[in-house]
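Structure in structure tokens, see below.
Note that one protein chain of the assembly has been removed; the remaining protein chains are unaltered in position.
We just call them A, B, C and D in the order they show up, numbering each chain from 1.
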Amino acid sequence: MDFINQIINGLSTGSMYALVAIGYTMVYGIGKMINFAHGEIIMASSYFALVGISSLGLPPVAAIALSVVLTAALGVITEKVAYKPLRGKGSLEVLITAIGVSYLLQNVFYLIFTSSGKTFPDIMPQGSFHLGGLHITYITLITLIISGVCTGVLLFFIHKTKMGKAMRAVSEDAGAAQLMGINVSSTISLAFAIGSGLGAVAGVIYGAKFSLINPYIGAMLGIKAFIAAVLGGIGSIPGAMVGGLMIGVAESLTISYISSDFSDAIVFGILILILLIKPAGLFGKNVREKV
Amino acid sequence: MLLKVKDLNVNYGVIHAIKDVSFEVEEGEIVALIGANGAGKTSTLHAISSLISSKSGEIIFDGKDISKMPAHKIVGLNLAQVPEGRRIFAQLSVEDNLEMGAFLRDDNKIEDDIQHIYSLFPRLEERKKQLAGTLSGGEQQMLAMGRALMSKPKLLLLDEPSMGLSPILVNEIFDIIKTINKEEGVTVLLVEQNASKALKIADKAYVLETGTITVSGKAADVANNSRVKEAYLG
Amino acid sequence: SSTNQTKTTVKNPIFGFIGPLTGDASQYGTAVKNALELAVEKYNKENGTKITIKAYDDKADATEAVNAYNKLVDDDNVTAVLSPVTTASCLAVANASKAKSTPILTPSGTGDNITIDSSTKKAYKNVFRICTNDSYAGTYLAKLCNTKFNFRKVAILYNKELDYSAGLDASFEKEAKNQNVNVVYSGAYNANTKDFSTFISKIKASGCDSVYLPDYYESVVTITKQLRDAGINVPLFGGDGWDGILGVKGVNAKNFENTYYVSGFNKDATSGPAKAFIDAYQKKYNTMPNMFAAMEYDAVTVMMKAINAAKSTDPDKINEQLAKITVTNDEAACGGFKYNEYHDPQKEMVTVTVKNGKYVTVS
Amino acid sequence: MKPLLKTSGLGIQFGGLKAVDEFNFEIGEGQLFGLIGPNGAGKTTIFNLLTGVYKPTSGKILLDGVSLNKKSPTQITQMGIARTFQNIRLFKEMSVIDNVKVGLHHSHEYSLLSSILHLPSYFKGEEKMDQKARELLSVFGLEEFADVKASNLPYGKQRQLEIARALATSPKLLLLDEPAAGMNPTETAELMETIALIRKKFDISILLIEHDMKLVMGICEKICVLNFGTVLAFGSPDEIRNNPEVVAAYLGSEE
């Protein structure tokens, strides 16, 4: 029973990683760039929601909606100002700018909100329920449901709608996509908006779950989610979902059954092993380059 | 006059690739643009479609100046291009590639048109679920043409459509170009290395050499030009 | 710095500050710097002096701290350095200061070896601190478990990537053995752990009668919420890092009923220097000061006392005075003390608990 | 004539698709062979099999009697098979001469240590490589472009550089994948001469994929026609030209 409880714990954290990882994957897919500032964008979303609830006195749902909109806008602005001028200059160049943006966001929020933690209001039902011998908190359940729904909707959008397919077309060959009449700039903005908006959902969950937020929470969340995205096969949305859940569960299980001291090392070790066996990640299409 | 290019110049950094190029394409015509490697044929087509921005000059399509228009808007005016090297979407299926060709359309004939493309290129129908990246070179060329046709273009720019195709397919492709032109009324601007074949189906032709047009006229006349014969017809 | 040597009272010493003003440790650095500014302002006003401050950011990184130290000493000619704030920076700066012997007085470097030169095993002649060290607090708590709280089965959750937390854990576990206190579970999390559910399941299973959380209050707030959510209602306790816990905006004080921590600073003080400091700090910065801020406040007092006794800004003379200084309870917000041979202050600690959402000092 | 390369029952499958099946083939020393066939017949795939880029799912490849099945592409190249690519793959950011020098890498060895310590063997090695590379470039008239960035060469020159780089590995067998693609008739005629010259000068065998029938029929001694991964016909240019099956599947009737 404890084992299953640990798995549920892991799934709950993992689904938050997954939502963030999806943002990475989307932006990567379309811009072939690692948006290192994605974690910070999510940190921003937590603050947006916090300000919405605490300062503006909005009801939680409205605050969340506000946060999603503002975060999406922040993502789009970042893209336009910092990344767009470097488009086509190599992914590494943009990576460095993204690192700059992540420092920038951290410090802007630090200067506004200081680095001491702010308590996030309890916007989700507190407490837990028992199911058989299982002990599940409501937050866990809600997190799982929300991330499942978000992924499902997104998958449908990407694979079944015209805009979604256009997004994939741009991600492959922006020039050719233009020749189809696809507006590349707005498609990329859309990807940033969706990725950041989903991140905002994760940011709110983060706040609700861990109750304390500071300007530096995005860094590790971002790294973990980035790892999840790569593990699942970067560019693949189901991959990001599964990768996130796996990292969450692996963390939870190593801490409880192997060693808390080495938990990070073991999780990273697992990651290395999986990637060595499946070099393009779990869901990555290992298309051999046609010679 | 469907397309009119006047005093077009293209620069890549310090390289002046296209120098004061002017030409015209009448509705319903097939116009061939031939020239050696690196003469600037692709650059000309890219300039028309706005895939490159560093350019000056006038480009009038269907009465509108499109020289400053972004690439995706130009497609909406029914001007399509089959780019050099095909550039199909490798990770999308054959079918999705065709659907992308119809991106700007919102009529309900799209499905019919896909079937129509399949009838032009039966090989594509066999492979409609396959990822386009794993198609052979010739298959990819068919897909690229099919995809461009899905936008129902008035003017189709073709950049070396016969490159890398087997002789039988080269003939087929030229037949298809003729068909598209005659039966569907699509005007074609055709860039080709295979000059003899291109001149055979074209009405008018221009020869481009290191960024300038050196010979122009009726296709038959160009084909008989002694310099052209020596350099491009072998 | 030699201009004032002939005068009896030194009018314008320069105090250096090194601490994290950016990055995730910046809240400590900022609080300490605020207290330094407050204390200097007050001292100048009351004594007609013109003490000035030079402050540099070190991002809690030892390398940067050494750079900042070099700048303070070479470019700014500071009289004394009233910092660094974090332990690693203190260790590095202490070592780097050997050649110059500028007095260093840290309010908050709690690591055990800061004041000790590892090559001679003796105290550096110029390095002192206001706070007690990690061993002191860990050992003190282990004794309390036995003598005061009667905790026999303690579960521990500490941050293995934080020197402070690891230090408090090690000294506690060591002393617990002598005090007949059993450590029934000991779990170590990473600096970035936010989800403690896995540890909490273990704690639940351990059958402990109390949980020891030697970390700074930010983590403690998160852990406590999750512990209480999971239905663990045993007493929780920790070290001076807890200080400031109710000051976290929006914290659910209910979770902290039945918790204890020891501190060098009594926030409930109704009179004396602690009260005066708290009032002044709140007036100026509109927020409750934490313990390290109070320690820095004392650092200014202590340093000026030594300088006045030395009647000079000569570093060696100041160091001499510091080593034999006696600070009384009336002078210091965090209590009076004398230094032992390792330049560690010997002082009483206050035990604090939370009742009805308010700090209460346990006598 | 001694057989140089021999395949028996060679095949590879991608998912359900048998891209190449039961391919039996032999090329002798000094021979110039053509490999033609409709698009997607499996020609490039055969090159990929011969050079170790793909591992065969069935059959054998023997070079000079030695099996290549388990060899890596690097080993195969070092054993004497070099190739060019259907889509040009030069080292784009490197200079023209450096591209060739990479091809010379294996045949001009001096150690890492001697390059760090600048020992005489380093200077000697570099000098020899430089000489050899310039020689090869001159065959293609590329000498004047030696220091130009490869991607800045005109397309036709890039194809020639690719051949020069392949030759630099001192192959016994050279595989050319559509060397005339994108060339106009004049350039193609030049290429034909170059190929003939290479074959004589370097005394090697050549296997050539090409859709330009003038070129294939003009210089190949023997031609193998591939269709749907299997051999459709085999013979001299004249035999192939008049083979009705080949005409139907590949050549089409010239009007």
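The rule is simple: a residue touches a chain if its C-beta (ideal position, glycine included) is under 8 Å from a C-beta of that chain, and two chains touch if they have at least 3 such contacts.
Here, contacts and distances are computed from a predicted model.
J.: If you look up the hidden chain in UniProt, what protein name do you find among "cysteine desulfurase", "Amino acid amide ABC transporter membrane protein 2, HAAT family", "Dihydroorotate dehydrogenase electron transfer subunit" or "Dihydroxyacetone kinase subunit L"?
T.: Its record in UniProt gives the absent chain the protein name "Amino acid amide ABC transporter membrane protein 2, HAAT family".
J.: In the full complex, which of D:Q13, D:T57 or D:Q78 touches the chain missing from this view?
T.: From the options D:Q13, D:T57 or D:Q78, the contact with the absent chain belongs to D:Q78.
J.: Sort through C:E161, C:D209 or C:D314 and give me the one touching the missing partner chain.
T.: C:E161
J.: Can you work out which residue in A:P59, A:G100, A:G127 or A:G152 touches the chain that's missing from view?
T.: Looking across A:P59, A:G100, A:G127 or A:G152, the contact with the absent chain belongs to A:G100.
J.: Any idea which of D:M129, D:L142 or D:I209 touches the chain not displayed?
T.: Of all options in D:M129, D:L142 or D:I209, contact with the hidden chain holds for D:M129.
J.: Extract the touching residues of subunit D with respect to the undisplayed chain.
T.: 51, 53, 72-74, 77-78, 82-83, 85, 89-95, 98, 101-106, 108-110, 112, 115-116, 118, 122-123, 125-127, 129-130, 145, 147-149, 152, 165-166, 168-169
J.: Give me the subunit C residues in contact with the hidden chain, please.
T.: Against the missing chain, subunit C presents residues 21-23, 26, 30, 33, 54-59, 61-64, 66-68, 70-71, 73-75, 87-88, 91-92, 94-96, 111, 113, 118-119, 160-163, 166-167, 191.
J.: For subunit A, which residues lie in contact with the unshown chain of the complex?
T.: Touching the chain left out of view, subunit A contributes residues 28, 34, 82, 85-86, 89-90, 92-93, 95-97, 99-101, 103-104, 106-108, 110-111, 223, 226-227, 230-231, 234, 261-262, 264-265, 268-269, 271-272, 275-276, 279-281, 289, 291.
What we mean here is this: only the chains that are shown with their structure count from here on.
J.: If every chain is reduced to the average of its C-alpha atoms, which one ends up farthest from subunit B?
T.: Checked the centroid distances; the maximum from subunit B is C.
J.: Can you name the chain whose C-alpha mean lies closest to the mean of all the C-alpha atoms?
T.: Central chain is A.
J.: Using mean CA coordinates as chain centres, what's the subunit C-subunit D distance in Å?
T.: 73
J.: Could you tell me the distance, in whole angstrom, between the mean C-alpha positions of subunit A and subunit D?
T.: 47
J.: Mind checking the centre-to-centre distance between subunit B and subunit D? Centres are C-alpha means, answer in whole Å.
T.: So the centre of subunit B lies 31 Å away from the centre of subunit D.
J.: Which subunit D residues sit where two or more other chains touch them?
T.: Residue numbers touching two or more other chains: 44, 86.
J.: Identify all positions of subunit A at which a residue touches two or more other chains, and write them in rising order.
T.: Nothing qualifies.
J.: Please output the residues of subunit B touching subunit A within their complex, sorted ascending.
T.: The contact residues of subunit B facing subunit A are 49-51, 70-73, 75-76, 80-81, 83, 87-92, 96, 99-101, 103-104, 131, 133-134, 147-148, 151.
J.: Can you list the subunit C residues touching subunit A in their complex?
T.: By the definition above, subunit C touches subunit A via 22-27, 30, 160, 187-190, 192, 194-195, 197-199, 201-202, 205, 218, 221-222, 225, 229-230, 248-252.
J.: List the residues on subunit D that touch subunit B in their complex, please.
T.: Contact set of subunit D toward subunit B: 14, 36-41, 44, 86-87, 154-156, 178, 181-189, 211, 213-214, 249-252, 255.
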